[in-house]
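A protein chain is absent from this complex, but the other protein chains hold their places.
The first chain written gets the first letter, and so on, giving A, B and C; residue counts start at 1 in each chain.
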Amino acid sequence: MPNGVIDLNSDVGEGYGVWRMGDDAALIDIVSSVNIACGFHAGDPLIMSRTVEMAARRGVGVGAHPGTNDRWGFGRRGADGAPTDLATMVAYQVGALRAVAAELGRTVVHVKLHGALSNRAAVDSDLAVAVAATIHAVDADLIWLVPAGSAMAAAGERAGLRVAHEVFADRAYDDDGNLVSRSLPGAVLDDSTVIAERAVRMVVSGGVLTGDGTLLPRQTDSVCVHGDTPGAVEAARAVRTALEHAGITIAPLAAVMG
Amino acid sequence: MPNGVIDLNSDVGEGYGVWRMGDDAALIDIVSSVNIACGFHAGDPLIMSRTVEMAARRGVGVGAHPGTNDRWGFGRRGADGAPTDLATMVAYQVGALRAVAAELGRTVVHVKLHGALSNRAAVDSDLAVAVAATIHAVDADLIWLVPAGSAMAAAGERAGLRVAHEVFADRAYDDDGNLVSRSLPGAVLDDSTVIAERAVRMVVSGGVLTGDGTLLPRQTDSVCVHGDTPGAVEAARAVRTALEHAGITIAPLAAVMG
Amino acid sequence: MPNGVIDLNSDVGEGYGVWRMGDDAALIDIVSSVNIACGFHAGDPLIMSRTVEMAARRGVGVGAHPGTNDRWGFGRRGADGAPTDLATMVAYQVGALRAVAAELGRTVVHVKLHGALSNRAAVDSDLAVAVAATIHAVDADLIWLVPAGSAMAAAGERAGLRVAHEVFADRAYDDDGNLVSRSLPGAVLDDSTVIAERAVRMVVSGGVLTGDGTLLPRQTDSVCVHGDTPGAVEAARAVRTALEHAGITIAPLAAVMG
Partner (left out) sequence: MPNGVIDLNSDVGEGYGVWRMGDDAALIDIVSSVNIACGFHAGDPLIMSRTVEMAARRGVGVGAHPGTNDRWGFGRRGADGAPTDLATMVAYQVGALRAVAAELGRTVVHVKLHGALSNRAAVDSDLAVAVAATIHAVDADLIWLVPAGSAMAAAGERAGLRVAHEVFADRAYDDDGNLVSRSLPGAVLDDSTVIAERAVRMVVSGGVLTGDGTLLPRQTDSVCVHGDTPGAVEAARAVRTALEHAGITIAPLAAVMG
């Protein structure tokens, strides 16, 4: 947390056609940055456009949230191709959102990978390097929002990108500072009070909390919150309130990263 | 044909996944500009990337070829939405190709609509105006390649875009200078010699040839050729040869439009 | 309404992948037959399987609800092909649901077309005849559930199918007994009390109510209710309660049709 300022980010625009996922309007009132699905794992041009406008009108930073071309599986499959091929799929989606935003006179500030693509790039340096080079080629001013301490962080910095590190207040970390797999018990927390307290501790101390309460130091520029259930929206609101009560300013990534 | 220079354009990159359409390599050796499918009616990020590189390496101008989100129907359906919604779908696709090209250090020069989207925008001023505004917002330097004399030509000029007018050497025109529907007999010509002669007459005289051989004057910046059959590739080659024999220089759109 | 018995039907299973539409569990507690999306406009094999099981376990009749291959547009587009081609798309979807049901030891009882496909077949006899022949070829025991008085009704009877006629309690009819287009004001009713009263009058009298309250006689075997909003589920419940209070027995199509 540089200078007492932190970003709150959430995934939005994850509907398709007539379908919707979560309560985007409620989330956009809570967070300072949004990651907008770009039409592969979810999202379509019309949802993207309406979501960009809804966010930008309230001063919320607009980011691209590219995934694999696996709509049925919501981008939880399909990350097993060549790194440069997957990077080209990222280029496609980031460029698509940039143009949809440009049509509205808006700007895309950051990129955050989704699902299986993010999981692989977090640990596969070849993929992280390929995606970093692609983001830089598409727009060298884009901020790359990555899990704190992942292979993406190192690759992004080497590529000359501004890299924002995010922590998860509602997810358990193992002793190495990696997220516990969603398939394991206790991986996802659901008590708003606990989640809000963890968020404050992580942001104030600058790190992630492991299972036994140890804090592993990590750069901390943004806290990720979710909105796919009513309980998740409530927890996101609790995180924001607790951070503000702790004297922390919440601001979009562009302000946090200077 | 300004200054004895004309562009030859063709649609390419119209495969999907493992599937291919036509002989792109042969066409790229013949034409000076290509319209690359952008992932909706056809195309995907990998095909787009390889096609951009193949074209750019030979000095062929790269254009976006957006269509409706109707892959099964190859973009021949689905153009019945609100004009601004369809324009947003154009923004998405043009932006996607721009980023895929940027990843390779290449630039998208022009936009040409595909299929049902083009057919509607040729006669529906509201749609033509919406698409023109979108292209201008995405990149005001993009050239809009449109059927000579269509509603798109007027809308593009009013929006401040450079507009390139194309004629078809292998398609019949009716007495009003509109293309005869593909579903009617005689709509598509297949004799290479006839097609090449028509191309020269249209380019030299600056207009389109109607059924009775009358020439209706039209701005003529580019000739569209096809490549989806071996015969079509041969006809495209005959068009190029005949134009060169007539002393006409073939050059990419950017050169033709100054 | 033959013998004081009527069917109540609703569309269900209209999600895709991670997305859901409406409250299927609530609806299945109210109706006696369900129309299950078959993977084209909505639905996928897993949703289909779970929906079949949920319905069959409660004694609710299982039907196929085929649409056009237009997932993004939810089957509201794409019905402009050749009648026999569209009929083949119906065969595909009905067969798919039959096998998914067979895997569970369950049976598909009826077919009801969705969206643009239904709208066209209601007035286009060629399409209605083609679909009737297809349903008969796939399984001559299938009941075809059609809008009362549509071209489908006539075609189905000529093809030797059992045809069930449905009326809509929450939709306005014009003076010819056709549904008022959803795009017009007043086309969709939302007052549960009004909807329930209309349902009783239509079922008891055997016909549809036009704008001025006139009853046009129509065969009435089923009442269609909706579940895509909380209000719609409440209205569906009110319809069921009102019908039961009027002494009408609600039973699956197979029981109604004898």
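Here, a contact is a pair of C-beta atoms (placed from the backbone, for glycine too) under 8 Å apart; a residue touches a chain by one contact, two chains touch by 3 or more.
No experiment lies behind these values; they were computed from the predicted model shown.
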item	value
Candidate in contact with the missing chain, chosen from C:D80, C:E103, C:D141 or C:D175	C:E103
Hidden-chain contact residue, picked from the options A:D11, A:D24, A:D44 or A:D70	A:D70
Identified contact with the non-displayed chain, of C:S10, C:S49 or C:S150	C:S49
Contact footprint on subunit B, counting only the chain that is left out	15-21, 44, 71-74
For subunit A, residues in touch with the removed chain	69-70, 72-73, 77-78, 80
Where the missing chain touches subunit C, by residue	39, 44-46, 48-49, 69, 85, 87-89, 91-100, 102-105, 134, 137-139
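One rule holds in what follows: only the chains that are shown with their structure count from here on.
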item	value
Inter-centroid spacing, subunit C versus subunit B (mean Cα positions, whole Å)	44
For subunit A paired with subunit C, centre-to-centre distance based on mean C-alpha positions, whole Å	42
Touching two or more other chains - residues of subunit B	69
